[in-house]
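With one protein chain held back, the other chains of the complex are shown just where they sit.
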Amino acid sequence: MMRTVILGAIGAGRIGKLHTENILQMPGVRMKLMADPYIDETWARGRSLAVTTEPEAVFADKEIEAVLIFSPSTLHADQIITAAENGKHIFCEKPIALDPDRIRQALDAVAKAKVKLQIGFNRRFDPEFCRLREAVSSGEIGRLYQIKITARDPALPSIDYVKTSGGMFLDMTIHDFDMVRYLSGSEVEEVFAAGAAMIDRTIGEAGDIDTAITTLKLTNGALAVIDNSRQAVYGYDQRIEVFGSKGSMQACNRTPTRTVSTTAEGVITDKPLYFFLERYQESFRVEMEEFVAALREKRDPAVGGIDGLISTLIGIAAKESMERGEPVRVNQG
Amino acid sequence: MMRTVILGAIGAGRIGKLHTENILQMPGVRMKLMADPYIDETWARGRSLAVTTEPEAVFADKEIEAVLIFSPSTLHADQIITAAENGKHIFCEKPIALDPDRIRQALDAVAKAKVKLQIGFNRRFDPEFCRLREAVSSGEIGRLYQIKITARDPALPSIDYVKTSGGMFLDMTIHDFDMVRYLSGSEVEEVFAAGAAMIDRTIGEAGDIDTAITTLKLTNGALAVIDNSRQAVYGYDQRIEVFGSKGSMQACNRTPTRTVSTTAEGVITDKPLYFFLERYQESFRVEMEEFVAALREKRDPAVGGIDGLISTLIGIAAKESMERGEPVRVNQG
Amino acid sequence: MMRTVILGAIGAGRIGKLHTENILQMPGVRMKLMADPYIDETWARGRSLAVTTEPEAVFADKEIEAVLIFSPSTLHADQIITAAENGKHIFCEKPIALDPDRIRQALDAVAKAKVKLQIGFNRRFDPEFCRLREAVSSGEIGRLYQIKITARDPALPSIDYVKTSGGMFLDMTIHDFDMVRYLSGSEVEEVFAAGAAMIDRTIGEAGDIDTAITTLKLTNGALAVIDNSRQAVYGYDQRIEVFGSKGSMQACNRTPTRTVSTTAEGVITDKPLYFFLERYQESFRVEMEEFVAALREKRDPAVGGIDGLISTLIGIAAKESMERGEPVRVNQG
Partner (left out) sequence: MMRTVILGAIGAGRIGKLHTENILQMPGVRMKLMADPYIDETWARGRSLAVTTEPEAVFADKEIEAVLIFSPSTLHADQIITAAENGKHIFCEKPIALDPDRIRQALDAVAKAKVKLQIGFNRRFDPEFCRLREAVSSGEIGRLYQIKITARDPALPSIDYVKTSGGMFLDMTIHDFDMVRYLSGSEVEEVFAAGAAMIDRTIGEAGDIDTAITTLKLTNGALAVIDNSRQAVYGYDQRIEVFGSKGSMQACNRTPTRTVSTTAEGVITDKPLYFFLERYQESFRVEMEEFVAALREKRDPAVGGIDGLISTLIGIAAKESMERGEPVRVNQG
């Protein structure tokens, strides 16, 4: 019979709760302890979860073999290092850190401790995008020429969030950079980014942008382009197309229903699922299954620390490209 | 070089003008004379068309080899007979007549005179429905099990029109009956029709209906079902599905553009083309090409007088079925 | 805090397991005991479920307040009666029985014991069809004129299954009959069914059909039509359209992904979800939540024993209509 995998978590906010709900439904997995200074007691009690306000209690628990880091981004690198030093395997939400040197320190600690680290690039586990990846890797669309990603958020972030986010490229486009690497199976050589604060002047005043088009040259010779917006009034717009010598495959938006209403106003179908938690619901579940499977099989998870580092380096190059108004080569880790 | 085909027309109203515009663009075809008591002089002059108020002038013209009958329905049978007696080939809009005996008289005259007669079941020449027919006849969908037709008009007819129309089955559904025969390549054995005046009480008071569902049993064992409405607020709804042992093929509505608008209100595409003249534009052109080709090749047109008769007999059976509340066998011509 | 609802189940086959998996994820619900003569021990142990081979153990357990009947159809009526006599509330998969008198006996027992009974018409809880119901009941599509249901199974049933199924109308179309009642909020007055064994001769030899078109007249004046097939080679085809004075709404098939592949072969999207367990996954979860909510709120469930009876009466009328070749009035319970 399958051995029980025992987990602990740091952080029980929105994303921590989401993952924990998924974990509670996995056979052979136990969430032993969750640390959060402001834990939602009612939620935890309803699920019979043990809680603490002290992360140290999680790190110190001998039974816990892996720590899930769902805390604020600024704490990720420190907590990865502490977890590694305590011999725990680690699942950490993106980003590891905004500073590549800090990321490298965290990865060094992981390497030294010989623990596993999975980074929360959940979109790699979305069934739509997995289908695209399969179409590329199996040769179904032939030799890859282009990847096109549209990623638009449903609503502007708060200015406070913007100020500590590291900027749109490191906060939002980083998912798309990782997706380009995932879909292509190749690396990004050079980035050219054009962007502006078109939607909200205060975002510009805070030194950030809300709209961008980013072109990427890949080492396999293919091109990729990402168009981003911080606000589409109709909701969360997440579309990808891969195009190659045998054809193209597009992943369209998911919608609440498949109904089609035909009235005097027109033929109307549903808007895309509004929020990333709904849109990527399935991917969150599958990525955690992957983490648990990697622990069981004593192998590296499908998406590791190096992926967190490289996406950050692409994001830094994108930002630099936009600021300098010229293409920038990506530091290859 | 192709010999010139010389035509004359009786009737230059909406449908007569439409066909004439198409004919004017056909190489090797000449519209020599058009008869209409209320002819639109400006329109005719702009196209250098010779006109008369007297149908007899068309029938009597020795050069005219075929007469196109675009007059009011009540005159069709008489004019077919006169045309045949004058040795003219004939294109006649549906219906030949509402009374099967009168239709048979007209067809007898055609047979006796050994002239060609094509009936205006234009939908047989619509590219969408031709594709369905091909999918059935080529075996692409395998053995045929079911045909499903949705036919809804965009707006109610006037009560005056209703009163002389012969009723919805003979006026509107007759096209769908012909389509079932065309798509299946089979005959209708039995009809069961359920219908009512749901939309407009005055249509009911005039003895007619505005909504119906009609089930047909075909001689090849397949089933067909037609749902009709005299008024869909969103426009002209013309969809067909054929289903067989190897799959299904649907013909969806045609729209003015392929644009997709995504706003806070939803994802919106175009309503169907609103009017039969727009929706079936291409079919009107192709059916007239077929008529001219049949004249040139001295062969029977693809859709003849017998098709007009049989559809009428199905319509009569449908009406009787609805009134008696039971299925009715179709008189096979 | 919410009191815990304690359940027991009779039957732990495919559908019993499915419901139980859902129940295990519901807060405040406990599956205390499952009875099945051939229980899958590994499955039960993995979920820490208490099991027995004796249904009586479930009926006799004082703590269990409701019994879920997932046993073979032929046992349903007896088990409903036993459960009622033991004062248990009841969730029972459809059908209650094939014989209306037997159904009435079961409902009498339920009424006498004053227990709640919910019948497993899960499709009422499907998000697509709920959206259609809302469009009808809210007046969004105006006054209802027509309901059109397409229901095709992906693969033929075995002849053994056919022989005990009660025939296609009672086994398969019964869901569609219930759907017509649910969507319209009205009753079926009269049925006309045309059907045949077109796909598999042996189904015909067993006295059943595999293809049908059924027309229904409703008490509110609307019409409904259902087209069924026991086998669509492309999978499970479940589409519905409601049409009224303000427009139409269609529920299209659900698919595994939203990807669109464009190759030299054409523009290709996914086939419908193949199997009813996948297609109606969400509805099974929601219907069980409804049952538990009804228990908690001490109210009747949204779909009760009478709905099981009426759908059966419509099915019987449909079968009789097909055999007699004429429309048949439905016995109104």
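Each chain gets a letter, A, B and C, in the order it is written, and its residues are counted from 1.
One rule holds for everything that comes next: contacts are C-beta pairs under 8 Å (C-beta built on N, C-alpha and C of every residue); 3 or more make two chains touch, one makes a residue touch a chain.
Quick caveat: nothing in here was measured; it's all calculated off a predicted structure.
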Of A:233, A:264, A:277 or A:293, the one touching the omitted chain in the full complex: A:233
Touch with the omitted chain, as defined above, among B:62, B:114 or B:258: B:258
Contact residue for the chain not shown (choose from B:67, B:132 or B:286): B:132
On chain C, residues whose C-beta touches the chain left out of the figure: 232-234, 237, 255, 262-271
For chain A, the residues touching the chain missing from this view: 142-143, 145-146, 148, 150, 152, 192, 194-196, 198-199, 211-213, 215, 217, 221-223, 225, 227, 229, 232-234, 237, 243, 245-248, 325-327
Residues of chain B in contact with the chain not shown: 25, 27, 46-47, 127-128, 131-132, 135, 140-141, 246-254, 256-264
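Keep in mind that, in the parts below, only the chains that are shown with their structure count from here on.
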Farthest-lying chain, centroid of Cα atoms versus that of chain B: A
CA centroid of chain A to CA centroid of chain B, Å: 58
Inter-chain centre distance, chain B versus chain C - centres from mean C-alpha coordinates, in Å: 43
Length of the line joining the C-alpha centres of chain A and chain C, rounded to whole Å: 40
Chain B, residues touching no fewer than two other chains: 232-234, 237
